[in-house]
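The complex is shown incomplete by one protein chain, all other protein chains being positioned as in the whole.
When the chains are written out, they are named A and B in that same order, and each has its own residue count from 1.
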Amino acid sequence: MNQPLLEAINLSRTYKLAKGSAGKGKAFRHALVEMNLSINTGDRIGIVGESGSGKTTLVRLLLGLDTPTSGSVEFKGQTLISGKMPWLRKDVQIVFQDPRSSLDPRMKISEIIREPLVCLGIDEDHDARIDEVLDSVGLERAMRDRYPHELSGGQRQRVAIARALAPRPGVLIADEPVSALDVLVRDQILELIAQLTDKLGLTLILVSHDLSVIARLCNRVIVMKDGAVVESGNTREVFDRPAHEFTRALIGAIPRLPESL
Amino acid sequence: MKKAMKGNISLITGSVMVAITFSLLILSFIWTPHDPLEVTPDDSFAGISSKHFLGADKLGRDILSQIIVGSRVTLLVAALAVTIAMTLGVSAGITIAVASRKLQAPMVYAVNIALAFPAALLAIILAAVYGASTLTAVSAIGLATAAAVAQVTRRTAYGILASDYVLAAHACGASTWRIIRKHVMPNLRASLLIQASAVVSVSVLAESSLSYLGLGTPPPAPSWGRMLAGSQQYIFVNPLLAIWPGIAIVIVVLGFNLVGDGVREVFDPTLRRSDS
Partner (left out) sequence: MSLLEVNNLTIAFGDKKVVDSISFTLEKGSRIGLIGESGSGKSMTSLAIMGLLPDTATVSGSITFEGQELIGLSDREHSHLRGNRMGMVFQEPLTALNPLMRIGKQIAGPLMIHKGASLKDALGSALELCTKVGLPDPDRVLRAYPHQLSGGQRQRIGLAIALACEPALLIADEPTTALDVTVQREVLNLINTLVDQEGSSLVFVTHDLPVVSIMTENIAVMQLGQIVENATVASLFQAPKHEYSQRLINAARVAEDAFSGTGGIK
């Protein structure tokens, strides 16, 4: 068996809370409990969960943006430590939920996309690369000199995708990439992510509370609740024949459209 | 629309007021109607006349000339105090914001202690050790306001560091130094401008009060604060003596405040958009 590309081993993260409102002593919140996960090259894995399920904590740990309380994350067999880790960042990039907050309001679009190229010391013509990624996310090159607030929500999320793709990563993590967007824009962004994943042969980790988003883009799904995995497997199988009660509740809660032809 | 107009009005009014102060400064090196220190007993408490446009004080020294020359001390104080307060305050504030949690607590305490320390007391200590001068007054003012600047900077920087775009920068492999330079500083700019203009105002007022207490610029060099102090005992004999330096102080303080306000709106790209 080959070594997995990205692997979480007994990963736990506990937050110390400010003095609890009830009772004395220290209160803890177990955001992630003994989680194991292995992701292989080419996987398109969806992570589903509600708020407090630990999915955002997991994303931060997979990116080495947070330190686990116990356990570890390994990328290509190398353990993540805190710090800059250019070997990881060149290959694992992220698109955040809300492009209104994930793009620095004082930076021009070109500076935003240039950031990973500079920070990771990517050895190629940065301006040419910026134009190239703008093309591939379907933005005009003239956008380079704009500021984020001059763009629509969908355009901003395209910029965030361009920034993530600029250093030619092999793994793209998308954390609720469409939930802050308008309904009709969501489709376009999902289509774009699907198309880029295909074209660039990306390994995709997609976090969403929306099962239909996962169904559209992922072949594997992991259902999380209270910091642990309750069910995982092939997306179609899990959605068609959910084994866990919580998965069934999630599916049952989705409002259905009226039948019509 | 309204906002832009308002920003421009405060910017224009403020700039005019600051420009007046700076013209006085330049004028002080070129020409004054009289030697500001020239004592002419005949003109004691002279009113407004063609000889003394703004009148003369008890010793018959020309008020206008003193006001013109006094602008030197005022602007020197403002420039030095802002430099000291902003350099110390901003670097301390950012250092605390990026420091690890364990180091943060003692540093915040230190700033709070500095904040509680009265500027006047500091000025008295410095004056006692080095003798009262413009420089001791400025140092006291600069150090005392630096703590306030550090406090505000820390809070604002803390918010910026918690933002998604800083998280995104970390994910891009940005170093702490780069994040400070490229993300924290530009986003702090608006808040720093407001603070700087506040420091100017505070320091001009503080220098006036310290001079008034005899802890600032020593006589005979004219300073607006000391002119105000000197006029106190003659306030009923000749109120003009208090009014002229008072107006000068108001113009410079208000001017810098308005400029700070106006510049902030011009600098903020998001405000600019919503105006159009």
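In this section, contacts are C-beta pairs under 8 Å (C-beta built on N, C-alpha and C of every residue); 3 or more make two chains touch, one makes a residue touch a chain.
Because the structure is a prediction, the values reported are computed rather than measured.
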Q: Kindly name the visible chains that come into contact with the excluded chain.
A: A
Q. For the chain left off this view, which of A:Arg29, A:Arg141 or A:Arg236 is in contact with it?
A. A:Arg236
Q: Spell out, residue by residue, where the missing chain touches chain A.
A: 21, 44, 50-51, 153, 182-184, 186-187, 190-191, 194, 209-213, 215-219, 236, 239-240, 249-250, 252-258, 260-261
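We take it that only the chains that are shown with their structure count from here on.
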Q: Between chain A and chain B, tell me the centre distance in angstrom, where each centre is the average of that chain's C-alpha atoms.
A: 48
Q) Taking the complex as given, what residues does chain B use to touch chain A? A) 163-165, 167-175, 178, 182-183, 186-187, 189, 269-270, 273
(Q) Using the touch definition from the top, list the residues of chain A that touch chain B in their complex. (A) 63, 65, 84-86, 89-90, 93-94, 96, 98, 101-107, 111, 115-116, 119-120, 147, 149-150, 160, 163, 167
